[in-house]
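Have a look at the structure below before the remarks.
The complex appears here minus one protein chain, its other protein chains still in place.
Going in written order, the chains are labelled A and B, and every chain counts its residues from 1.
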């Protein structure tokens, strides 16, 4: 129940940040709604398509599409106010990441997949929406370059699986890793933590 | 029957406009064929993958692949003549959009999906091929930025579903919305109608 509520907040938050990204590229209103839906629901869709887990979430719950599109339009209407809410957004976005990750892991476990794939299912759910957004906006996905987005997702998923393995109380197993992942993400943003980069220059090819 | 004929004209037209787009980026002949196939058949493929509707059209009808690849090569051969046929192309391209949309809605209804998803199935069929083309050509998809492409698709689909709901004669229900969508698209091109854009500038993130 609480995880459904957090999921709804998370897709709304993702839709709103995606709408701002679309606004930065002068998209029209329909484009804003499309980018918002793809960012918010795309991670889960990529996961479901790769795992053959049909029907997709938004096919079963079309109301999520209306919710994300609505959130995107409201965001476009009140964009000037958004600037003031910058920190709130970063928090909601980070919450989306950890909630999506845990939900993705749960679906991987329901399908009785190997542990590597369960973890990956969480990472895909958490991260793929943002990658699709960046590809459609014609950027190199942020995920691949910085911000520890994938690392936070991997950490959250690993902690969650570890907690389940230790047979902790279910609420602890869900909320604990999410809280740790959230803190880690906010600290990473605050202190600008980055993974080491691999920089390679050559002439051939 | 008539819808199959229109479908074949539509995929041919999409293949030809895609070939011209590939030529603008100096692709080689195989690249031109690939882009043509992806543009013409990609919308339906994205829809089928998302809805879990297997096998895909071109797996069942491989002859469509030869048709689109052939149309692309012919286009490349007679490209100089194409310039004169500009208006014809825009018309065929618009026809493709509305035909694909209606076919997509029909498949959504066959699968007994919710009404929102039926409409979306039409939009994905109509629009996703062009988005794939733009992503592979390394552009921000035109769809997201202007030209009312998605709007025309949404309008056509909504009129079609409305006509079915009113239990109109089937030919009317299919051809009427397609004709209206086509006119709307041609008027939008002629008078350069655009959806309002959402322009947002900030420094953070």
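Note that in this section a residue touches a chain if its C-beta (ideal position, glycine included) is under 8 Å from a C-beta of that chain, and two chains touch if they have at least 3 such contacts.
This one's a predicted model, so the numbers in the text were calculated from it and none came from an experiment.
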item: Of B:137, B:168 or B:186, the residue in touch with the unshown chain; value: B:137
item: Identified contact with the non-displayed chain, of B:56, B:168 or B:186; value: B:56
item: Touching the absent chain when the full complex is considered, from B:13, B:27, B:40 or B:94; value: B:27
item: Which of A:73, A:135, A:158 or A:186 contacts the chain that the document leaves out; value: A:135
item: Chain not shown: contacting residue from B:11, B:40 or B:76; value: B:76
item: On subunit A, residues whose C-beta touches the chain left out of the figure; value: 49-52, 113-117, 120, 131, 135, 138-141, 143-146, 150-151, 154, 194-202, 204
item: Residues of subunit B in contact with the chain not shown; value: 19-20, 22-32, 34-35, 45, 49, 52, 54-56, 58-59, 62, 65-66, 76, 79, 83, 86, 135-138
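Simple rule for what comes next: only the chains that are shown with their structure count from here on.
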item: Magnitude of the superposing rotation for subunit A and subunit B (Cα, nearest 5°); value: 120
item: Subunit A and subunit B, separation of their C-alpha mean positions in angstrom; value: 30
